[in-house]
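Sharing a structure below in structure tokens format, with a few things to ask.
One protein chain omitted, others in place.
Here the chain labels run A, B, C and D in written order, and each chain numbers its own residues starting at 1.
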Amino acid sequence: MSAPSAAPAAPDRGRGSPRRIAVYLAGRLLGAAASMAAVTVTAFFLFRVLPGDPVRTMTQGRAVTEAQLDELRRQYGLDKPLGEQFLDYCSGLLRLDLGVSYQYRAPVTELIAERLWPTVLLAGTGTLLAAVLGLWLGTRAAWRRGRVVDQVNTGLALTLWSVPTFWLGLLLIVVFAGTGGFPTGGMATPGVRGPAAALDVAHHMVLPVATMVAVVYAQYLMIMRSSLLTEMGSDYLVTARAKGLRDALVLRRHAVPNALLPTVTLVFLNLGQVVAGAILVETVFSWPGLGQLFYQGLRLPDLPLVQGLFVFFSAGVILMNLLADLVYPLLDPRVRV
Amino acid sequence: MSGTPARPSPRALARQRRRLALSGFWRRYRRHRAGLLGLAGLVLFVLLALAAPLLVAPGDLSVTRAPHDAYQPPAPAHPLGTDNFGRSLLDLVVWGSRVSLTVGFLATLVSVGLGTLVGITAGHYRGVAGAVLMRVTDWFLVLPTLVLAVALATVLSRSTLTIVIAIGITAWPTTARLVRAQTLAVEARPYIERSRALGGGHTHIMLRHVLPNVLPLVLAQTTLLVASSIIAESTLAFLGLGDPGTVSWGGTLQDARRAGAVSSGVWWYLLPPGAAIALVALSFTLCGRAVEGALDPRSREGR
Amino acid sequence: MNHLETRGLTVAYRAGGREVPAVRGVDLAIPPGGTLGLAGESGCGKSTVALAVLRLLPATARVGGSVLLAGEDVLTMAWGRLRAVRWAGASIVFQGAMHSLNAVRRVGDQIAEPVLLHESAETPASAARRAADLLERVGLPPRTAAAYPHELSGGQRQRVMIAMALACGPRLVIADEPTTALDVMVQAQILRLLKDLVARNGIAMMMISHDLSVLADACDRLAVMYAGRIVEEGPARQVFADARHPYAAALGAAFPVVGDPASRYAPRGLAGDPPDPAGSGTGCSFRPRCAVAEDRCAYVDPALWRAGPDRSAACVRVLPSEEVL
Amino acid sequence: AGTGGTGDTLTIAMSQPIDSFNPFTAQLASSTAVLRLVYPTLTVPAAEDNTPTGELAESWRTSDDGLTWTFTIREGLTWSDGEALDAEDAAWTFTTMMEDPGAATANGNFVANFESVRAPDPGTLVIELSKPQATMLALDVPIVPEHVWSEVGDIAAFDNDRDLPVVGAGPFTLAAYEPNQSVTLDADEDFWRGAPGFDHLVLRYFTDQDAMVEALRGGEVSFVHNLTPAQAESLEGEPGITVNAADGKRFTGFTVNPGARTRDGEEFGDGHPALRDRTVRQAVMLAIDKEALVERVYGGYATVAEGYIPARYEDYHWRPADGERLGHDPERAREMLDEAGYEEGADGVRVSPDGDPLRFRMAVHNDRPDYVQTGRSMEEWLAEVGIAVEGDYIDSGQIGDRLNAGEYDLIFTGWTVNPDPDYVLGIHTCDALPEEPGSMRGDAYFCDEEYDEYYAAQLAEYDPAARADIVADMQRLLYTEAVVNVLVYADMLEAYRSDQISDIRTQPARGGNLWAQDGYWSWWSARPREAETEGGGLSPAVAVGAVAAVVLVGGLVLLLVLRRRGTEDERE
Partner (left out) sequence: MTTRTGSAVDGPAATAPAVLAARGVSVRFAARGGGGVVRAVDDVDLRVGPGEIVALVGESGCGKSTLARTLLGLERPSGGSVLFKGEPLGYRARELKAYRRRVQLVPQDPGGSLDPRHSVYEAVAEGLRVHHGTLPDEAVRVERALSRAGLRPPERFFLRYPHELSGGQRQRVVIAGALVLEPEAVVADEPVASLDASVRGEILALLLRLRAELGLSALVVTHDLGLAWNIADRVAVMYLGRVVEAGPVEEVLTAPRHPYTRALLSVLPDASAATPTILTGEPPDPARVPPGCRFHPRCPVLASGAAAEAGVAHRCGAEDPGPLPEAPGHGAACHYAAVTAERPEAGNR
């Protein structure tokens, strides 16, 4: 009889048909849009129930007349009924108009745009460093599970993880700023221009980024460690070792790529939250970013600003979730569409 | 065939079983040295919080007749120094543990309770109900936690309860997600199908099979959540959203910062409450990880 | 010289502070071109033996005795030499192919990997060509190389594993339960394939299974393990049809011959529980489940004795009683 | 250019961001402080004693009825772009504020009584009032160049931060602006009063109080303000740093709800009835130990307050005579309450003759640590005389709500008092009562005919001494009624690097402040101190390089160590 000649179903090479990709994408986008809509509604009604007359708060402690207050109310559309305000707000949102900040008297969108770059710089650098550090140390810790490297690593990470961010920031200021040669706050020294400016910004970034990394990297470390530990017992690693691969290669070529899958999505998911999490670091280090803006908005409270930032932060998380959804199939052939 | 005279009642059996399970759990837990350390820290702090009224005289926390001078560095009479009113920082830390731990536990209770309920329900009912629940969870998950907590704390009136609610409400989706995933895993196990084939209804399956099997996860999640809730409490206080009328660690930190302690060389105002938060959070985290480890079937002995 | 020879191989796992003896003195020998079947119930130490051959056991395992691959002792080999011997000298087809293949790398790359590693003359392109060849040899179209493991069926994955095992032209292939998870029909296909490849290339093979009938079909010789020991060894047909050790006999009888009236409405099994690897006690470890146990079984722990031409069994009943005492 | 306070640049820290450089709309104190350096005003309070002195206006006249003011504008002034600065600009500025509601956002109250503003010729500005206005020499309204601002379409939406340098006429010009980070001002060498001491003035924004102080220590900035008592104390002894504890412009206190009502006398809210009794209100004041507040809450950097107008304004400040003083005397408070029939109940809380226990709700701003601490102290003090007070530490928005609704018993308050006290006095007239419940101009539902008469009299009195007498009477009345109660005047704590700055002028000369002056005196007068040694401290670039090198080397060593251990470990 003939040799067994299997005719395997044509191995689905990678991506799948454009139509299915389109359907997948459309599904994800729709989900993101739904979340966004929900966030919008929440943001509006959540902040409308804030106590206090915003106009009063705005002018607190200053000499104002009733007419001035009324004028302010009119300017901010606070004299209209709630339903109308909501419609205005929604239509504004579609035009990327998040209203006008009470304290800056500038469009919130503009304020956000102004502050976006510093936050992205800070949170981006922080996350990147934290991820690289966390993943690397996590790999080491898992590979040497139970040894000194692991214990020191995990212990340190967990300790830092348990420390309140702002407290750590303050401690760093006490120890390193001023006398330690690092600036205590801000993003740049006024007047420094040219190539020195980049260095200057880097100099200002050291402490805030260190704070951010210290608190965040533990998470990546733990995820990578446990993810790698689950992979550790896997049969395919035995196969790899049986093939005669050096342990370092087994780790690099086989274990890490597999363990990286859950971790990378997590990095993405976290990224969304990190931007919002920058509030503390930015506040402590006077970093002129979105977090600081939020903090300032809170103190008044500056309703359109806080609301706008809330929407913006949520949109960031939604976007990152979407990216994670889109990136995951690229990384893991098993879930390719 | 049923000739054995002294047959234990099912209730006694259940008790015995529970005792056995507990001792087994404890045996496995004991193997985690860090977990024991965490547990010790935890017990210490809980005892401290419970004993606070005995350790701190009511007058010691009075702002008008504080026992010491303001801003005194650590000395035998006040081992951790004093604050701007002349109250001993040690007293403040001891007393603050009450609020901080209460907030930590209550917020965790809220979020774990809510999360477990939603998670199991969403995982069990596959139809529209589950999908809707999951959508809601997803949507909550999308809201930036800190921002939402801050917003809630701003919106609601300022009190410890508000903080509990703000933290509880922002933390539950994570639990729900976890519980749902675990529920799905449990529901895929053949014993659920067996139970259905035996005639068990939804409630039976959820209560008898799913809940006990997700509980360990919930327990581990609980300990981890307490840690983050305590940190969250201090964060909210730091952002000025705490209840200034009560003594809590976060509140004390906030007071220290407001007083400019960092730049005034009054390090003892800043250090103790922060260290206390970090220690408690670390204790809970270590416990949580040890619980996780002890419940991990892979670490079980036997087959 | 035998391709594989183990002498007094012992393996103990450290688990929960105790030492669990998993393999307790196993002697095996496979001549060039020979095929040996290793049978036994779950947990009796079959896989442990297989892993010990390439020193792949986890760090918690303590290994004793010696394992000679073409005369070289694997257990005392230098690290670099060991890596060279792995796969090029002996390769393994693991039980669960889904888990033994890396899910995120293409099948072709995984086959080519050991080739590139062990043969410096190979370039990535030539290794890829070789991978395609190998796939054809196991009956898969060469384009399978571009697939990821999850895109293949269980049988196809197992074939990929076989192709991979053949990649460096090893002299010994160890197949650890290659068909356990597979459907009857696919199982037949894979067994046929393995038999053909071994016969055509003169490779020595050790095949592990708990199904004695499968092994009897595919191998020259059979070894039956029980609680970490070989309890019977001999030519496959003989051991299957006429086992001398009661355990081997029970194992053989567990698979009825369809059409044989004797087994109609008469399933045969073995009462009692599998042995606890940790608890040893004195005497024959099979005694608690043995239907024909005698008094002396309680204190004699029998070694493998000659039980006929070219076969041996570890049961006191194969010897005249006076020889024991 | 340079960093810190070296050489020709003076860097100062500000603790507030800039909301706008548009003087018509800018609200935040930081913005106002910058604008005072950039735009002129008609008059400016003198550095020595706050008396109005001429700025744009060289001199002024008032008509007999006090309703027509004629200012003579200084001659030969120009804007920084060279255009002439004259009465037209001032007239345009005021008129715009009167006509465009958007332009009245920030300073509209100054022009509320203006009938018309004219510039009959470039050197004369005539302002017609509808009723007398005592603040005519303290018009804190920056005058803007008409030729620039008449081009601006919508003034309310204009931020004035695009077209730099901004055209102004102060001692400095606005040269550069990094939103949320810094403002750079360049000195105007040709400023009519003389060139400022520093060529550049940089204001850096800090969100963190501690970071700011550390920056001062490290020499990154040369001036900080808004210090806490602890910070001031710790900076006090440091070499090269001078702490300036200026007398406060602000009073801190609380008002008592004497029964909220509208102008028409309609009562609303739920204020405690016992607080309508002056005895109870006075007893509350007697229970409070203001000295202790100064010590404990303000670390000594404050003055006990009695009169409504801070001590800093010597002319208007008032102090009770010994007989009328309501100092700390819990014993007397208890006696008074006993006499008035407020018997102590079983739980130690007194009960009014009507049967209401004296349990008061006290609304305190939670974002002001000194308020919170004062509030908590008051809880304890009042408990000692048998009054239970429950502090509600809430944010300002909610405070406003409670005030407007009249749903409070005690509520904290505090005002920054201008050199001219008119506004803070005006908020306690009966006119300040709300037209209808829910909207409130003042901070107490105080209404007293006698007070109103005094108020009208002082407004019409242009003789400073006579006016001061009337104001004193008003304060005595407020004090004895004990509805509006002041507790302390907190010092304004500032510090600067005296090793970088010399000759800086406070306003007023004695006990005066540097930041947020009514004028530009401090920054205009500051002169660089000749530095003995330049440099010191690493330049940022070098520091970064060094750190990077250390990290790199450390990382490499670590890597090598781990590598080495790693290969050893590979033997399973």
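What to note about this one:
The definition used in the following text is that a contact is a pair of C-beta atoms (placed from the backbone, for glycine too) under 8 Å apart; a residue touches a chain by one contact, two chains touch by 3 or more.
From a predicted model like this one, the values you see are computed outputs, not experimental measurements.
Only one residue from B:Leu20, B:Ala51 or B:Leu161 touches the chain missing from this view: B:Leu20.
When the whole complex is considered, the residue among C:Gly17, C:Gly71, C:Gly202 or C:Gly259 that touches the unshown chain is C:Gly259. Among C:Thr10, C:Gln110 or C:Gln156, only C:Gln156 touches the chain that is left out of the view.
Touch with the hidden chain on the side of chain B covers residues 1-2, 4, 7-10, 13-14, 16-17, 20, 189-191, 193-201, 204, 208-209, 212-213, 297, 300, 302-303. Touch with the hidden chain on the side of chain C covers residues 41-42, 153, 155-156, 183-189, 191-192, 210-214, 216-217, 237, 240-241, 247, 250-251, 253-261, 263-271, 273-274.
By definition in this document, only the chains that are shown with their structure count from here on.
Centres computed as Cα averages put chain B at a distance of 50 Å from chain C.
Each chain gets a centre from the mean of its Cα atoms; for chain A and chain B, those two points are 24 Å apart.
One simple way to say how far apart two chains are is to compare their mean CA positions; for chain C and chain D this gives 87 Å. For chain C, residues touching at least two other chains: there are none.
Among the residues of chain D, those in touch with two or more other chains are 210-212, 214, 217, 367, 395, 398, 570.
Remark: chain D residues 209-214, 217, 227-231, 233-234, 289, 292, 296-297, 299, 364, 366-367, 369, 372-373, 376-377, 380-381, 391, 393-395, 398 touch chain B in the complex.
Only residues 31, 34-35, 38-39, 42, 46-47, 49-51, 155, 158-159, 161-167, 170-171, 173-174, 233, 272-273, 275-277, 279-280, 283, 294-295, 298-299, 301, 306, 309-310, 313-314, 316-318, 321 of chain A touch chain B when the two sit together in their complex.
On the side of chain C, the complex with chain A involves touching residues 51, 54, 56, 83-88, 91-92, 94-96, 99-105, 113-114, 117-118, 139-141, 143-144, 146-148, 150-153, 155-156, 159, 164, 189, 192-193, 196.
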